[in-house]
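I have a structure I would like to understand better, so I am pasting it below and will then ask my questions one at a time.
Excluded from the complex is one protein chain; the other protein chains are retained at their positions.
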Amino acid sequence: MSENMRLFGSGHGACPGCGLPIAVKSVLEATGPCFVANSTGCLEIISSQYGKSAWGVPYIHSVFENAAAVAAGIEAALKALGRKDEGPVVVFAGDGATADIGIGCLSGMFDRGHDVLYVCLDNEAYQNTGNQQSGLTPPGSSTTTTPAGKVLPGKVKAKKDMPAIALAHKARYVATASVAFPRDITRKVKRALEFEGPKYIQIHSVCVTGWGIDGKQAIPVARLAVETALYPLIEFEDGQLVRVRKIKDRKPVEEYLKPQRRFRHLFKHPKGKEVIAELQRVADENAKKFGLDA
Amino acid sequence: MGEKLRITLGAVSRPLESLKIKTGDWGAEYPVVIEENCKACGDCVVYCPDLCIELVETGEVDEKGRKKKVAKVNYDYCKGCGTCSVVCRHDAIKMEIKEIYKG
Partner (left out) sequence: MMKVVRGFYAVAYSVKLCRPDVICAYPITPQSEIVENIAQMYANGELGNCEYITAESEFGAASILVGASAAGARTYTATCSQGLILMSEVLWNAAGMRLPIVLTIANRSLSAPLSIWNDHQDSMAMRDAGIIQMYVENNQEVHDMMPQAFKIAENHKVLLPMMVCMDGYKLTHAYEPVDLLSQELVDEFLPPYDPPVKMTTKEPYTFGSYATPASYMEFRVAVYNAMERARKVIEDVYKEWAEISGRDWGGNIVAENCEDADVCVMAMGSLVGLVREVVKELRDEGKKVGFIKIRTFRPFPADEIAKAVDNAEKVIVFERSLSMGSDAPVTLDVKSAIHKKAIDVYSPVVGLGGRDVPQNLVKSIIEEVMENKVEPGTYFRGLKDYEEVIV
């Protein structure tokens, strides 16, 4: 058995080509043995069925919206019991669990300064239950609760800026990452763990079913999110932007949108052009704000 | 009388019991490693979502005297997603249709 497989194992129930296990193993590669608190969601369902756990680290799932608080409790217990040397405390939570239903617990954890690494696995909707929109669903995405219709072009509102929310809480280390670059995830987690206190890493993770792509397209599509600057890879330490992933020959957002079923309607919908222009504007702004263009 | 169902306190599960779930029959395709192309860069290992590729020694040594390694797929778990073949920069993994899905 490989080292990787001792912390998270094969036989989990993720769809072929799912980004989540790539993210998880890349994180665990950096943490080694650690304590995991997981929210209800895709990762939980594919990995924690009774008697079929894929976890080789101590793992807990309580309810949907409280993983940050559960992790804070583990950290407090390890402190009180003199067991902090057993390993770091890590949260894996989905985008909905993070930006919507669990944001209160997350805010509390940040605010109290727990020594916890919070990893948001961002597949941009409630995918486990069939692609319902979350606060991190990007505009224009057709989900089951923001379907494209004759009038509406899918989700209308912007993607919530969670890294900014983490920064506003003075989280020590804040970064975004992508399953397109697993070694970058591992490096960022290693760096994050050098900081004592709350840390936030948001990993863009492909959902083959929700996004409507083939398993083989998973990594190329994830790469395009980064190469169009729709998903900027940025890194903050104590509030300062310290590193970004530069983009050579930034691609137009259409290249990212086209292969995905969730955006397909934009190319024929009356409001599609407008939405695509808005997404391009977001990408341009990201590139400018973070100095992404190489 | 059937066997007793064993349940644990509060539904605590043992580690890595997922390994008994062989997901190798999920996909219609399977990856084949073209060993002479493989540079043992480990990219496929890092990306495989099902943690079923390892670099193993071939038994040979290269020009510099280092033990040669190649990617090896554990078909017990491979779901045939094709990610490994896409990320390999050396054209060393080719997806093939399983016999039963042919024709």
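Some points to look at:
The first chain written gets the first letter, and so on, giving A and B; residue counts start at 1 in each chain.
The rule we apply is simple: a residue touches a chain if its C-beta (ideal position, glycine included) is under 8 Å from a C-beta of that chain, and two chains touch if they have at least 3 such contacts.
A quick note: this is a predicted structure, and the numbers were derived from the prediction, not measured.
Touch with the chain omitted from the figure is made, among A:R112, A:K170 or A:R264, by A:R112. When the whole complex is considered, the residue among A:C18, A:C42 or A:I74 that touches the unshown chain is A:I74.
When the missing chain is restored to the complex, the residue among A:S10, A:N66 or A:T228 that touches it is A:N66. Within the set A:G56, A:P153 or A:P182, the residue that contacts the chain not displayed is A:G56.
Interface with the hidden chain, as seen from chain B, comprises residues 5, 7-15. The set of chain A residues touching the chain not shown comprises 33-35, 37, 44-45, 48-51, 53, 55-63, 65-66, 69-83, 86-87, 104-105, 107-108, 111-112.
We take it that only the chains that are shown with their structure count from here on.
Separating the centre of chain A from that of chain B, both taken as means of CA atoms, is a distance of 25 Å. Contacts from chain B toward chain A in the complex involve residues 11, 13-23, 26-27, 45-52, 54, 74, 76-77, 79-83, 85-87, 95. Interface of chain A with chain B (complex): residues 2, 4-6, 8-22, 25-26, 47-57, 182-183, 214-220.
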